[in-house]
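The complex appears here minus one protein chain, its other protein chains still in place.
Let's look at chain A:
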Amino acid sequence: MASLELRNVVKRYKSQTVLDNLSLTVADGETLVLFGPSGAGKTVLLRLVAGVIDPDEGKIFIGGEDMTDLDAEFRGVGMAFQNFALFPHMTAFDNIATPLQAKRSSQSAMKAGVEGVAKLLKIGHVLSHKPRALSNGQKQRTALARALVGSPPVLLLDDPLRNVDAKLRFEMRLELPRLLADRGATVVYVTQDYKEAMALGDRIAVMSQGVIKQLGTPEQIYREPANIEIARLFGDPTINLLDVKPSRDAKGIYVGLSNVQVHLTGAYDATVGRDCVIGLRPEALSFVDEGTPAAIPVTVEAETPLNEKIVTLVRTVRGREILVSRPAGTPGQTEGRAHIAVDGKSALLFDHASGDRIGARNVVNLRSGEAA
C-alpha cells in the first residue's frame, strides 16, 4: 500500500494554467474525493498521477518514491475512466485481464483473478461478451474490475458513475465504499456529484480553476464551507443566500430579515456594518406558529414533496425567495401565510465582496433538529 503526494505541481496547456502550483497528500488507505465543476482540473490531476501526461513543474510521489519521470506502465496504479475506455476488440474477460497479462501471471492465476473480481462486481456472466454487447452498467463494472484486478496500491477513479443510470449510481454509491475499504488501497475519486463526494470520501478536496479551494472531511465542507461557491455546490436543495448587513444590540450580533432581528451565534463582531451574505441551509429553517420570537412572516409559493423530505418555496414580505426543507411526514404550512424561524447557530456568514466565509469554527449539529 502506498501514500500519494503531489508537490507544487503546475500544468499548462498553451497559455492556460490548468493546475496552479498544487500540493496534495493522500494518506495510505485513504479515499480522497476530488470535487469541482468541469474544467477545474480534476481529470488532469488524475492523469498526472497515472503518468499519461507530464507536469510542467513539480513532483509526484507514490509510496514515498519520486514517480515524476516514470512512464505510466511502471507506476503500478489502477485507473477507471469516466468514458470506461474499454478495449472494443477484446472480451470483457480479456479487458479485465490486461493488468495481469502485463505482470505475466500464469493462465490459472489470471483466470482466478478475473473471475474473483468479476464475481465481486456481479459481471461473472458477461465475461465472454465484447464491450459493445454490454449495458452501460456492465461496462462501468468491467472498467472498475480492470482497475481493481491487479490490486494496485493506488486507485484512480475518474467519475466512474457519471455515465450510468440513476438506479445503478445509487447502488454503486452504497457498494463502493465497502469495496474500496476492503481493498485497502489509496483512492483518488473524481466526481461532480456532491452526494457521491459526501458518501465516498474520507476527505474531500474542492477544486476550482486548477486550485484546491478547500480540503476537509465531508462534515467540514458541509458545515464550514470556505466560500459561497462551495456552500452552493454542496447541499440539495441549495443553500439560501441573502444579502444582509449585521448589526449589534444588547443580545449580540444580529441580522435583519424582513424587519425581524435574527441573532447569530458565533464570532461575528467584525462584521458589524459590513455588506455580508447570510447562508441558510433549507433544513436550518422551520415553520413556526405566529407569535414565536423572531418568526419571519412569509407566504408559501410552492411545495415539492421529495419522498424523504418536503421542500417549500416561500417568499418574504420584501420579495426574497427562500427554500425551506423538512422531513416528510412532519407538519408544515402548505399554502398561504406562514412564519419561519432561523436557526441562528447554523447560519453561515460570508463576506459580500470576496465570497469568503467569515468567522471561526461554529460547528453545530444540524441533524439534531435544534432549530429554535
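Just so it is clear, contacts are C-beta pairs under 8 Å (C-beta built on N, C-alpha and C of every residue); 3 or more make two chains touch, one makes a residue touch a chain; residues count from 1.
Operating definition for what follows: contacts and distances are computed from a predicted model.
Trainee: Would you mind picking the UniProt name of the chain not drawn here, from "Sugar ABC transporter permease", "Protein-glutamate O-methyltransferase CheR", "MoaD/ThiS family protein" or "Cytochrome B oxidoreductase"?
Mentor: Missing chain, UniProt protein name: "Sugar ABC transporter permease".
Trainee: Out of A:Gly51, A:Pro153 or A:Gly344, which is the one that touches the chain we can't see?
Mentor: Reading the full complex, the residue touching the unseen chain is A:Gly51.
Trainee: If the hidden chain were put back, which of A:Ser3, A:Thr98 or A:Ser258 would touch it?
Mentor: Residue touching the absent chain, from the options given: A:Thr98.
Trainee: Touching the absent chain in the whole complex: find that residue among A:Ala40, A:Leu86, A:Met110 or A:Ile239.
Mentor: The one listed residue touching the chain not shown is A:Leu86.
Trainee: Taking the full complex into account, what residues of chain A touch the chain not shown?
Mentor: 47, 50-52, 71-73, 75-79, 81, 83-89, 98-99, 101-103, 130-134, 136, 139, 146, 150, 163
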